[in-house]
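The complex appears here without one of its protein chains, the remainder shown in place.
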Amino acid sequence: MTTSLTSRTPLLVLVGRYGVIAALLLLILFGWARYDNFLGSYNILSFLRYTSMFALVALGMAFVIMSGGIDLSVGAVAAMSSVVAALASPYGLIPGLLAGAAAGLVAGILNGILITRLNIVPFIATLATMLAAGGTGLLLAGNQSVSVSYDTAFVELGQGDLLGFPVPAWIAAIAYVLGSIILNLTAFGRSVLAVGGSEDASRMMGLPADRVKFLVYAGSGLLAGLAGVILAAQFGAGQPIEGVGWELFAIAAVVVGGTLLTGGKGSVESTLAGALLLGLIFNILNFENGLGWISLSAYWQSVIRGLFLLLVVILQAKLVGRDATG
Amino acid sequence: AQELPKLEPKDSYKVGFAQTESNNPWRIAQTKSMQDEAQKRGWQLVYTDAAGSAAKQVADVNSMIAQGVDAIFLAPREEKPLIPAVMAAKRAGIPVILLDRSVDPSLAEAGRDYVTFIGSDFIEEGRRAGEWLAQTTGGKAKIIELQGTTGSSPANDRAKGFADAIQAHPEMEVVASQSGDFARDKGRQVAETLLQAHPDATAIYAHNDEMAVGAIAAVEAAGKVPGKDITIVSIDGTRDALQAIIDGKLGATVECSPFFGPVAYDTLVKYANGETIPPKIINEDRFFDASNAQELIAEAY
Amino acid sequence: MFQRQTPTPTPPLLVMRGIDKSFGGSPALRGAEFTLGRGEVHALIGQNGAGKSTLIKVLTGYHRRDAGLVEFDGQPFEVHSPHAAQAAGISTIYQEINLVGLRSVAENICLGREPRRFGLLDWRAMHAEARRLLGRFSIDVDVRRPLGSLPTATQQMVAIARAIGFKAKLVIMDEPTSSLDDREVEVLFDVIRQIRADGVSVVFVSHKLDELYAVCDRVTIMRDGTTVRSGPMSEIGKLELVATMLGRELTAVARQGATAFGAKAAHAAGEVLAVDQLAAGPRVRDVSLAVGAGEIVGMAGLLGAGRTETVRVVFGADPAAGGSMRYGGQPFRPTEPADAIARGIGFCTEDRKIEGIVPELSVRENLTLALLPHLTKAGIVDEAEQRRIVERFIQRLGVKCQSPEQPIRELSGGNQQKVLLARWLCMNPKLLILDEPTRGIDVGAKAEIQALIGELAKDGLAVLMVSSEVEEIIEGSDRAYVLRDGQTVAELTGQDLNETELLAAMAHGAHDSREYGHG
Partner (left out) sequence: MADASIARPAAPARTSDGLGQLLARHGALVGLVLLVLFNLAFTPNFVSWQTLNVNLTQVAAIVIVAVGMTLVIATGGIDLSVGSLMAISGALAPLILLGQILPMPHPLLAVALAFVLPVLVAGAFGWFNGFLITRYRIQPIVATLVLFIAGRGIAQVVTNGNLQVFRNPEFQVIGLGRLFGIPVQVILMLILVAGAAWMLRRTLFGRQILAVGGNEQAARLAGIPVASVKRRVYLISGLCAGLAGLVVIAINSASDANLIGLGMELDAIAAVAVGGTLLAGGRASITGTLLGALIIQLVRYTLLANGVPDSAALVAKAGLIVLAVWLQQGRKST
């Protein structure tokens, strides 16, 4: 029940804690040295605008995983929410925003109920929600992208700027600040980690474990909903067939961020770093193509991403030693 | 609305090609054509692959803009979500040429927001397939339609064109229409099921050759003779399809050429030289049937 | 048999009456009673499985009681979660340390009542609070360290500090000292005395008797789920205490019929297992013992004495840190249970649920789990042979089940235990290790199993039997070792192997019994 971390060597601990951020900086340095305009404001801003969607989803996933669970539904939920938001966009910015977020929240609540009330394992529960959300999105959209209204300010949520920074980046930034506060400065955040560390012990210590888990999945759904709103606003359409593989991107980002998949330990900041890192790999590959070397890079991208994940997971396993088993 | 970005004449350009995905033969042939032609002319090509995500394709275009390409060839994943990419390029003063699929005309206009659209007319393709079928079946057919990926513009247009064509023939009706995702395996499975549910079907219209080839397998599995019991028509003009025509299993296929390289780059040069570019450049696509399949199969991909 | 209550001075803080609780049909509590005064330290004792922990878990709402009433602080008390109990002023240290090893010491101490400023956590205050509480135990650790990185004893202290930290009216400690050394225990007692002075009541569960006399004002003794006696600590002598706990009259040490072991076996043929100065984990410090063919060697000690760990090491389930073992004359250092099994050792674990049965599998499959490789030709199980064996042992041990195909989880604890015993007997092993072979088993089954063990030894099997039941040791074993805090403190044979000696050794370590030294 209790874990022995004594086997860790300080170096490994450092790598585990700051590895992502270090890797991120290295990658940025590499790009800056190798490509023109890589650190040009245009690339930075459009990169942030695009990656913020994934960052939001990864944040929700981070909390879910810290609580010892997993959420496969985020991608489909984001897609469905983008449709809902697009449908509501003619009524204005706020209605669109709320509608999209609400759609995500509902899906998250559904996950929470399946897991805490029906005791269905998170993997299956969120898998079902993933299918259901995907189908619902297509139904609502009539099988094709739904145009958002350009008459209202709704598109600003995705395409607008604020103080020179993309609005989506602002939304993600705020979410992460709140996320960090919730995790580090509220009792709830501590309970999430406690439940993830040992659900049974947490119950014994008088924590309402089920309520904690429920809220975590609801939150993940809400963030996926927000990502969906940005998706709709940024590309001017609700896209029922988007979001494929987002859940894996998010899981990978969380893992790369050094959060324990068995729950109980994790960091919001390095999850952000993880998301940026993975996003940056795509961006770099595009620039690399600019030098005209790699050909069908989409294929290599998956291989590279897979190997990268493998590396990180093994490193993590070594850090935690025997305790990596659930 | 401000004017189209200009492009000054050079003998070598750095151009971007934002591909939608690389998961079917047609796309791969298109990519190859763009790359080969660029090499031939000694141009530098920035190639990106959106892996089927409209969102990523927009990001790809943005990274091209960041890299300061002279012009962008964009094969839009979807009509609506790619509008921001077109507009961003325009703002950045980079001319855009759309390939094989267009963007929502109510939001972006050829000659104002992008230079032009080069490609086939999907509606026209559907119409030609429909007319051929009407002709060969004497205007009498119960048709199973294998649609492309739900939501994609070729799927919508090829369905529309075909519907227009058979409207004139009261005794031609589509008894079932389901998506086969432009894929051979899915097309086969859907065809098997639909043939089972509608044994009275006499014809199959597939939105692309891959699904048609799958459908042929399905027809044979159902113990019927493709080309005799069931007439099959489709679109694209792949080597497999032409072979099937030669074997008498596939009735006909409307060419939808993936070889965009030459025309695309020529158009860009013309534009740089200040010539006026029409808002639509439609490849004159051939029509493959028993009469010409044998001699043309060599050119197919 | 229920003793009169000596009236408590003030109206009691807690009254529990007629508490029933059963788990899947088998009763853990049968009309248990418990009364606790204010500002009193109350010892709750009883054998393993007597129902102490269950009584506590019922009180704190971890388990729902089947029947009975509870009054706390004058009000009827209905809580359905430890959360609610904590809010009501009852803070508990459960028997197994229940903390989150990955989280920091401070977090574990403050979890659920984190100090806040403007609604946000106040880490500085949290750390200060943690330091203050640990300070009372004169413990000085970096409260930001992950709890898991600390030694078990310190973790136990953290658990206690956590419980004290809540401004509770009642603090319950279930086996708080099982992993503490004497100095730490002393510190703990000081703290207990302090909070008693503040008018807080304490329920104190322990198997270490002398501790009870050191701090407790009153004692309640449980046996088989009922309360058999309750009164001032000072009125009950230690041996009397143990006697009541075990349900035996000390005056009549006549032992016929108390257990079902046959007459003692003839003397040991040849040495089978010899353990010398074994050390392993935190709990096994210096254990030496020897078992000969055809003899039953008992292993006595209080909970936490380190018996289970010792035998787990012998079986290769846990690694040894020091010392040496010989098996069948040769040096022996198993790294996996498979090694020990291959050498002809069987091990009936103490904890049926966690380490014994495979609940979903049938009796047949559970019974032959270890034997399977021998029942297999070319990877295929010879089911005819398997059935024959299963039938034979179900017969021989009188396992009560509808059919061999019945899932084992549907059997009663006693019958589960028999199946597990059969799992090893059918291997016909040279050495059989039994950890609490009759714990939590009804009287009938207990007798049958004890009788069986006796027969087996006669057939030349060497048996090493860990037991917390004094009769079992005395009447069952030819020789007995007594462990205390992970050390062999006494070896008792012949005349010395009697209740007084054994209890003395268990309680104080080697008493006037022959000092067991190595050298």
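Letters A, B and C mark the chains as written, and numbering starts fresh at 1 in each.
Just so we're on the same page, a contact is a pair of C-beta atoms (placed from the backbone, for glycine too) under 8 Å apart; a residue touches a chain by one contact, two chains touch by 3 or more.
Every value quoted in this text rests on a predicted model; they were computed, and no experiment measured them.
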{"item": "Shown chains touched by the chain that is not drawn here", "value": "A, B, C"}
{"item": "Candidates B:Thr20, B:Ser33, B:Asn156 or B:Ser179 - the one touching the absent chain", "value": "B:Ser179"}
{"item": "Absent-chain contact - pick from C:Glu129, C:Asp174 or C:Glu365", "value": "C:Glu365"}
{"item": "Among A:Val121, A:Ile174 or A:Leu291, the residue in touch with the chain that has been omitted", "value": "A:Val121"}
{"item": "Touch criterion as defined above, residue of C:Gly165, C:Gly356, C:Pro404 or C:Gly476 at the omitted chain", "value": "C:Gly356"}
{"item": "Interface with the undisplayed chain - residues on chain A", "value": "1, 70, 114, 116-121, 123-125, 127-132, 134-139, 143, 199-200, 203, 210, 240, 248, 251-252, 255, 261-262, 295-296, 298-307, 309-310, 313-314, 317-318, 322, 324-326"}
{"item": "Residues in chain C touching the chain absent from view", "value": "23, 57, 62-63, 80, 315, 317, 336-338, 341-342, 347, 349, 351, 353-361, 365, 369-370, 372-373, 376, 379-381, 383, 409, 423"}
{"item": "Chain not shown, touching residues in chain B", "value": "22-25, 28, 150, 176-179, 183-186, 188-190, 192-194, 196-199, 210, 213-214, 217, 221-223, 239-240"}
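Keep this in mind: only the chains that are shown with their structure count from here on.
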{"item": "Chain occupying the most central position, where position means C-alpha average", "value": "A"}
{"item": "Centre-to-centre distance between chain C and chain B (centres being mean Cα positions), rounded to whole Å", "value": "74"}
{"item": "Junction residues of chain B, two or more chains touched", "value": "none"}
{"item": "Residue numbers of chain C (touch at least two other chains)", "value": "none"}
{"item": "For the chain A and chain B complex, residues of the former touching the latter", "value": "35-38, 40, 42-43, 46-47, 50, 53, 138, 141, 143-145, 147, 150, 159, 231, 234-237, 239-242, 244, 282-283, 286-287, 289-290, 292, 295-299, 301"}
{"item": "Chain A-touching residues of chain B, taken from the complex the two chains share", "value": "21-22, 28, 31, 35, 44-49, 51-56, 58-60, 62-68, 78-84, 88, 92, 104, 107, 149-151, 156"}
{"item": "Complex contact set, residues of chain C against chain A", "value": "62, 81-87, 94, 96-103, 107, 111-112, 114, 116, 119-121, 123, 146-149, 152, 155, 162"}
